[in-house]
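A single protein chain has been omitted; all remaining protein chains appear in their positions.
Then we have chain A:
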């Protein structure tokens, strides 16, 4: 099975007054049909920039994809012109944003905001589009859709607005849905409902989802595979089981270690020391080395390549080199891994600490 979307060696830079911010520094991943790939990492690690590049939404003129390919249906999205990107956006790939309170146009009826995308890409008439908009509102679980379709966003709660945004994103049956922290701004109960809705719809429509989050609890709930991002790079990628039960990168250890679980409430949470590097001047070698207890001399000299651990699992750390000393994850992390294996995670609604 060939992947729906393939990102190869993606580099994105921003020109700022202070210099060039290297927001994304060589990202590689594939997205398979019908799967959910989670991208996790602290804020500032380049998750949003990566996802925006996939849609050609990097703010111009200061932002730019300087290198790499985004292969989708035999074309390289990184090389498309704005006009061609417009045809693709919202139809083949669509996006859900973090804050439902601000992502709908306050002066446009909710129905019209859904109809717009239908009339644009599917060339529906106004009447057909409205009918379809009502169906979509129903699909995303909004009661009285035929009444709600004529209302304005301020008449909807946050959770309901996010459902509307999902309806907009799904209107044209996209092959890829990018959800950039879609539940971060919502209450825990609403969060769970939105996640259920997304899983439900994915089953019905077989959409491939890129799910961006800094919440590992959410990852365990929705994802098939996980990519861990740090300082503009993917440092570890694998199935949910690979990442949660057999993590290899010290940064992933840190993320798992800092995740609160029910039976670890009393214990002191493990926190990753230090702060992420300044992407204006990314460090030489492994960007995580300065914060890692397991850094080797070579980490400060040369960035590690991706080492393959299994068919599904790889990680970029020199610890996986055959000459490296054999290092086990810290005790706190091991305990948590074991806890998760036992209780299938328990309640994993924790945040990554350093957000």
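Convention: a contact is a pair of C-beta atoms (placed from the backbone, for glycine too) under 8 Å apart; a residue touches a chain by one contact, two chains touch by 3 or more; residues count from 1.
In this text, contacts and distances are computed from a predicted model.
Missing chain, UniProt protein name: "Oligopeptide transport system permease protein", from among "Oligopeptide transport system permease protein", "Pentalenolactone synthase", "GTPase" or "ABC-type xenobiotic transporter".
Only one of A:117, A:134, A:176 or A:195 touches the chain withheld from this view, namely A:117. When the full complex is taken into account, the listed residue touching the unshown chain is A:107, out of A:107, A:189 or A:326.
Checked against the hidden chain, the listed residues A:55, A:210 or A:223 yield one contact partner: A:55. Within the full complex, the residue among A:72, A:97, A:211 or A:253 touching the omitted chain is A:97.
Panel shows chain A; residues 55, 57, 82, 85-91, 94-95, 97, 99, 102-108, 116-117, 120-121, 152, 154-155, 165, 168 of it touch the chain omitted from the view.
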